[in-house]
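First the structure, then my questions, so here it is.
Heads up, one of the protein chains got dropped from this complex, but the rest are sitting where they should.
For clarity, chains are labelled A and B in written order, and residue numbers in each chain start from 1.
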Amino acid sequence: MFGAGGGTTSYRELEETDVIFLWGANPREAHPIIYHHVLKAVRRGARLYAVDPRRTSSARWADVWMGLNVGTDIALANAMAHVIVREGLEHREFVANATTGFDAYRAAVERYTPEYAERVTGVPADVIREAARTYARAPRAVICWTLGITEHHNAVDNVLALINLSLITGHVGRYGSGLSPFRGQNNVQGGGDMGALPNKLVGFQDPLDPVVKARFEKAWGVKLPDKNGWNITGMFEAMERGELRGLYVIGENPAQSEADQHRTRKLLGALEHLVVQDIFLTETAKLADVVLPAAASWAEGEGTVTNSERRVQRVRAALQPPGQARDELWIVAQIARRLGADWGTPTAESVWNEVRKMAPHMFGGMSYRRLEELGGIQWPCPDERHPGTQFLHARLWETPRGGPAAPLSVVEHDPPVELPDAEYPFQLTTGRRLDSYNTGVQTEGYASPLRRDMLEVSPEDAARLGVAEGDRVRVASRRGSVVAPVHVEEGLRPGLVFMPIHGQEDLRVNLLTIDATDPKSGTAEFKACAVRIEPVAAGAVAAAGAGGGRR
Amino acid sequence: MDLHLSDAQPTAEERGAVDAVLGEPESGWDGGRRDAARDGHVALGGGAHAAEARRHLLLPALQALQRAAGWISEGGLTYVCARLTVPPAEAWGVATFYGLLATEQRPRRMLHVCDDIACRTRGSRAVVEALEREVGPACHGGCEGVSGHDGSGPGGWLPSPCLGLCDQAPAALLTVAGPRPFERLVGAVTPVDAVALVKGRAVVPERSRPLLPQRGDPSLWLLGRVGVVDPTDLAAYEASGGYRALRRALAKGPEAVLREILASRLVGRGGAAFPALRKWEAVARQIEHPHYVICNADESEPGSFKDRVLLEEDPFNIVEAMTIAGFAVGAERGFVYLRGEYPLAAARMEHAIAAAREARYLGRDVLGAEIAFDIEIRRGSGAYVCGEETAIFNSIEGLRGEPRNKPPFPADAGLWGKPTLVNNVETLASVPLIVLNGGANFASTGTGDSTGTKLFCLSGAVERPGVYEVPFGTTLRAVLDLAGAPPPAAAAKDGRGLVAVLLGGAAGTFVRGDATDFPLTFEGARAAGATLGAGVVMAFDHTADLTDVLLRIAAFFRDESCGQCVPCRVGTVRQEEALHRLAAGKPLGTAAAELALLEEIGTAMKDASICGLGQTASFAVESAIRLGLFGGGKGGRKARGRTAR
Partner (left out) sequence: MTVAIETGKTVALTVDGAAVTVPEGSTVLDACRAAGRDIPTLCFLETLHPVNVCRVCVVEVEGSRVLVPSCSRAAAPGMKVRTDTPRVRHSRKMVLEFLASSVDLSTAPRVAEWLAEYGCRPERYGPEASAAEADERDRAVAGHHAAPGDGARATVAQPVKVDNDLYVRDYGKCILCYKCVEACGADHQNTFAIAVAGRGFGARISTELAVPLPDSACVYCGNCIAVCPTGALMFKTERDRRDAGTWDESRQHVTQTICPYCGVGCTLELRVQDNEIVRVTSPLDHSISHGNLCIKGRFGWRFVENRAAGRHADD
């Protein structure tokens, strides 16, 4: 936030805050142990608000569930801001000292009355008012979000809308007040930390900054490119244009995980050369020219990962990798050698020490020894006497303020690209279930009694469609169709249906989703597309199942 | 909360009964009709905080199901869980804790036949045998062969622990579930009556004996109105001096009330004999608020029925006493925790509270004095352990009625963790007269350490069983004589007469029939190696089978242990097993070894149990052994004062 790519708070602060907003997040299922910290707060007396189109298992714990329409988060956030500003509940001193752009922001939220927001979001105006007041008046408050905010065509604007709320109320940069995006994968934060982004080097350093560039070029003894790389959406667009013809995929499964799979698979299939390094023979690996079997880094390799509270922690090898699988670091070093760069035999610790050297402002104090002793350290941790940083942006409260002010951003409501219509009358949204993970490749390996890859529909829609629990239906979007059993779910309202993202074979939800991406971040609008649903006659099921199966 | 609820639905009857207790549901999210337009966009009050605030309604809601359907069905349980946001496993844990709640289907008409110690000596065995013969085996649930699940035809029966009707033994509690649920305690049940009651062919009158042997005696303090003043008439209560004490208390202020309690040297009558003032003052001084007052009316000690008589026959006095207590300790809410087996007491108290509220003796503005106080009745559902003061808190809060570890004591952290005054019915009953006549006057009766008068529950081998009020210091023999107990068997040539007295209850101690000439005071009982406990005086003559009585006491504690702590949960089982081995004449090793084992078990229960139940579960057994009253072995089943060693 405000330039740094990490949540501002820690889990411990969640336990001790007074108000928690879960906004487009279902941590009860997707981040169960973070939810333990949330529940500690609840048991202590903290008020919990859940903003989610579905009344999820997380939302069922909330004092107030605000079941907004899919993709109307900005309207809701701006309406809360409207109430806060109108009632003079903003933190004037903080706004004046630590932010810029308040006047423009105030003008922009003027038209977002709670009544307007009720029409857009479906959430009653009085509930919006109460939520706004509670958030603004809370001694401490945290807003948490996950992909319900970011898997939209306007992901960045959604995030900015929430940041705005924290800035006008001063709920950031203090113990127990902050912004907390929960990371979906065990090292998605660490990947960013390490510079696995098209526009960052390790420690979120800008590769186009001449000083930074020179320092890295000197350290590595090579010339670095003068422009940023592509994000994944950009890569597929480049494939479409024929500019990108070879791909080295490490631990990703785009053939399944990207929206609009028909298009994705076509593009991957058309590459001149595809190398896939993975622990599984994934759907993507099946399309590859070369597959490099890798050790499972979390249990068969050494290194570090960074979690959602910016804590860098050690992973260690407990098992020998099977067959020809090799440590990923070894594979990469071997490829480098074949390409003419001899890196010797790097160890996880030697690579980490280079990270510390190249990004000392973030990781300088994190020796392996200290990481072990302290059970992980939260960045930034610039030197070996530094305990790590529990929450970010304390500087905004300093007098005089440390560093630049935080900008308030004018953002406007912009509905999902594809809304239901007469032909595709249902809005499909997607998400995770507790026992499964991403495309399900890892989690299908154990016998979960909870597994339920089904199309979830409201009781009203089930009645209207004439389907009951377990009946099969064909779900079709403009891009494709799947056949799925039905689960009747009272957490959904009429017109809204849900499918988990973990389905295998003919339950792959990304055959349906839309490839509408946020131009600022490259994330796709997995959370909203329009579908139609037709009951499948018993006889037709077998045929559909056989046709859709993996062979 | 993210509850996992089954699809089972309540019947209309069950839903109605629950809604009658909880009110109509507010939305589709708490069991009401789903309105997709609103419920699809907002849910309020489904979280943990609202759930915590509603949890105390769990037991009343389960009781409503029991009254409506005769058991707690899956659909009913699920509905209650949805209404209150209680996890079903927790609700199940509560439902299965209480003896009067059925979690398997039972007939709607059930007769709970007391087979506890007093009734055992007065014919309950014949009743049980008749029922087994004419109706079938006891129905714990399911009940193959007994019809009546729909309310028609014959019902079922179950043996029951003491029903608190020992003066009219043998006793039974009839419960009929349905749209107009019916509960009645019936006394002097004959085998013929019992079968007729189960088969739905008779209603036996509530009482079989005169209400009170001492009725009309002008020297009575606590029992002065019993049988004399209409317990359902507030005006009559006022005419007999009622509510003068409350007016006096309001006029003089809480400190003055505390001073009078101090001067009275009143000691708690519930069994633990704790100075009342210490509790009152401790609660009054607590800065933490709110404060609560609880009247412990869960009288369940086998042989005890004095509290029932006070509640049934002088309910306004208890209401007034609680109001004075609330005023003195700064509480605005009071609870009467009343055992489930006392339907008439509940009705009389319910009526008295309503009448008092109507007359502004209760409510936001008691007697216009800007003092708020009101009372709710919470009924137990068949769990002796809930008479333990901290178990009451858990039971009211909607948890399993398991006692809490002390400290913290109730005055520091009681009901909902707040300072709470818990007093027994009889203790409270003394309060108005202390306030009215002065503590010193109260203390002038009785002895130095045991002031005032005491109620004793006379039952067993006496001619005039009932509740007796005597000044502390009266000897046990004198009390026995009041009730017409026989002379000691030891003095008689033919061995006929009084063999033993159980003093205090199942958690009390035996004394020999020829060793009753000691004063009934806390200190006097202690000196005689006994305890006054709950004021039980149960007499056994030469016809009593004391071995059978001891086995029943051991079974009682095993049944009533909450199961929480190991010493009590397993100790009560091992105690019962050893007694059975001895009674059957098949000791493991020698009888002496078994007796030594019993002592070891008893010591561990006394020393290491969480609450008074486990700590006293071996008292009666140990005293019987010590006094040579336990027959042990074949041919020794009739008590003859012979030592078992």
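Here, a residue touches a chain if its C-beta (ideal position, glycine included) is under 8 Å from a C-beta of that chain, and two chains touch if they have at least 3 such contacts.
Small disclaimer: the values here were computed from a predicted structure and weren't measured.
Undergrad: Out of A:A81, A:V127, A:M235 or A:A296, which is the one that touches the chain we can't see?
TA: Going through A:A81, A:V127, A:M235 or A:A296 one by one, A:A296 is the residue touching the chain not shown.
Undergrad: Sort through A:L22, A:L39 or A:L396 and give me the one touching the missing partner chain.
TA: Of the listed residues, the one touching the omitted chain is A:L39.
Undergrad: Quick one: which of B:S219, B:N405, B:S444 or B:T543 touches the chain that's been left out?
TA: Looking across B:S219, B:N405, B:S444 or B:T543, the contact with the absent chain belongs to B:N405.
Undergrad: Among A:G24, A:P53 or A:G376, which residue is in touch with the absent chain?
TA: Of all options in A:G24, A:P53 or A:G376, contact with the hidden chain holds for A:G376.
Undergrad: Determine and list the subunit B residues touching the chain excluded from the picture.
TA: Residues of subunit B in touch with the missing chain: 1-4, 6, 48, 74, 77, 87-93, 96-99, 103-104, 138, 140-141, 158-159, 161, 382-383, 400, 405, 407, 551, 555, 558-567, 569-574, 576-577, 580-581, 584, 586, 588, 597, 600-601, 603-604, 606-610, 615.
Undergrad: Which residue numbers on subunit A touch the omitted chain?
TA: Counting only subunit A, the missing chain is touched by 11-12, 30-34, 36, 39, 43, 61, 182-189, 279-281, 296-300, 305-309, 311, 313-320, 322-323, 375-376, 434-437, 441-450, 550.
As a working rule, only the chains that are shown with their structure count from here on.
Undergrad: Quick check: how many Å separate the C-alpha centres of subunit A and subunit B?
TA: 58
Undergrad: What residues on subunit B touch subunit A, complex-wise?
TA: Within the complex, subunit B contacts subunit A at residues 1-3, 28-29, 34, 36, 38-50.
Undergrad: Tell me, which parts of subunit A touch subunit B in their complex?
TA: The touching residues are 28, 39, 42-43, 45, 47-48, 55, 57-68, 121-124, 127, 458-460, 490, 492-494, 496.
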